[in-house]
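A protein chain is absent from this complex, but the other protein chains hold their places.
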Amino acid sequence: MSAVAVDGVWKFYGDYPALKNIRLEAARGSCLALIGRNGAGKTTLLRIIAGFNRPGKGQVRIFGREPRETDARRQIGFIGHGISVYDELSAFENLKLYGQLYNLPDPRASATEWLERTGLARVASGLVREFSRGMRQRLAVARAFLHEPSVLLLDEPFTALDDKAIAVLQRLLREALAQGKTIVMSTHQLREALELSSHVAMLNRGQVAFHGPCTPEMISDPGYVYARYGEG
Amino acid sequence: MRDKIMYGLGALAILILINDIIHIMGLPDEVNQGAIFKIIFFHVPVAITALTAAAVALIASVLFLVTRNFFYDALAVAVTEVGLAFLAANLVTGSLWGRVIWGVYWAWDARLTSALVCWLLYAGYLMLRHAIEEPTQRATFAAVFSIFAFIDVPIVIFSIKWWRTQHPQPVFWGGGSFPSDWLPYFLWNMLAMLLIGAVLTMTRLRQEESQRELDYLRRLAHSM
Partner (left out) sequence: MGFFHQAFVITVKDLRAELRTKEAVNSSFAFALVILLLFSFAFDSFEETTQQMAGGLLWIVFAFAGTLILNRSFARELPNDCLDALIAAPISGAALFLGKAIANFVLVMAVELISLPVFGIFSNVHWTRQFPELMLVLVLGSWGMTIIGTIFSALTVNIRLREVMLPMLTYPILIPPLMGAMQLTSGLVAGTPIAPDTVVWLKVLIGFDVVYTAVSLFLVETVLVG
């Protein structure tokens, strides 16, 4: 069974199809990079996979389950454009909150552990609004990894990050892949993404233009896929 | 084909209405209230048409949420707008009658107040639609709002009735002075109003569907 299976998904804005009959799969332990121009539908697709929006037609399965099912949601970790932590709460309170929502056995212990792993233990009781940009981003990463998700969905994960956060995230993603977790990420930073990716899917105007394994040519020349399958 | 049916029904409704108005003009004045009493031939049918419109809007909204078919969304907005127009006609005829009988246009009586509150409720539906850009979200949120509004209609009507009542008792059921031989003209008017409502809804529905197609083409053009 695929970790993530997207089967004939359409998304409509009124009558206009933003996604047309998308079919994608990501096997357990693989890393799929979604590439494509702005407006190609990458974010829309990721949000549907994460269960934030329902597809107009077709279905998404996370280990065989519909993404809105509680058991499927427990397996998903999502990092989007926003950091999804509260400015008015401390780093520890934020992580404890999500630990409780994910029904972790010991939310406090998990929160402390992830603050250490992202290098935020020192500022655990500081309010997020006092944090620097890089610290906020690392906290966002900790928030997404806290419940040990087996499927990670990342929307442009490297775009807004500073060097330290990129390093933290890449290390965590490598560890996750080594543990057999599955990653689907949309990205513009082809070089950073393709280093991790086992597969690539290119979206063009809401359709899958290419879907296949990530080859050495792609890694050596990130523009290769665009040149070969895109409209340039 | 659809156009021809629409024009046919529209023409039929107008013929019925003209014929009926001629007959109603020929009727004698009512004993107590005089000529103004005849406004009931219009006041009540437009109210019933408006209520029918609200019920259709509810059904269309629920069907949209179940099927996600945009036809039902277009139907819901079309019928809500037409219902609002009819409810406005109800309010205007009601206050004209009030001006003659009570001496004031507006008396905050139970049913006029209920009608006004319902009008505001459904005006909110249209405002909500105007404020949402993305068609799928607009349709979903509007459908949810329509359900909330419809549930409120009976609550509003009953609570305002308890609040105060100085409206005359319903003339048909309260043993009032509505002569039984006037009933056919009333029913013909009822039919005419419902037909006019249906034709207006169909017209507005078609407009809404063209609008959706335009929106589709515009988005397509932007994506090029």
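By written order: A and B. Residues from 1 in each chain.
To be clear about the criterion, a contact is a pair of C-beta atoms (placed from the backbone, for glycine too) under 8 Å apart; a residue touches a chain by one contact, two chains touch by 3 or more.
The structure displayed is predicted, hence computed values, not measured ones.
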item	value
Residue touching the undisplayed chain, where the options are B:Ile24, B:Leu65 or B:Val92	B:Leu65
Candidate in contact with the missing chain, chosen from B:Leu58, B:Leu87 or B:Val156	B:Val156
Chain A residues that touch the omitted chain in the full complex	50-54, 68, 70-71, 73-74, 76, 78, 80-89, 93, 97-98, 100-103, 127, 143
Where the unshown chain meets chain B, residue by residue	65, 117, 120-121, 124, 127-128, 131-132, 136-137, 140-141, 144-145, 147-149, 151-152, 155-156, 158-160, 162-163
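Going forward, only the chains that are shown with their structure count from here on.
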item	value
Centre distance in Å when chain A and chain B are each reduced to the mean of their C-alpha atoms	49
Footprint of chain B on chain A - complex, ascending	12-16, 39, 56, 205-206
Residues of chain B defined as touching chain A within the complex	68, 70, 134-136, 212-213, 215-216, 219-220, 223
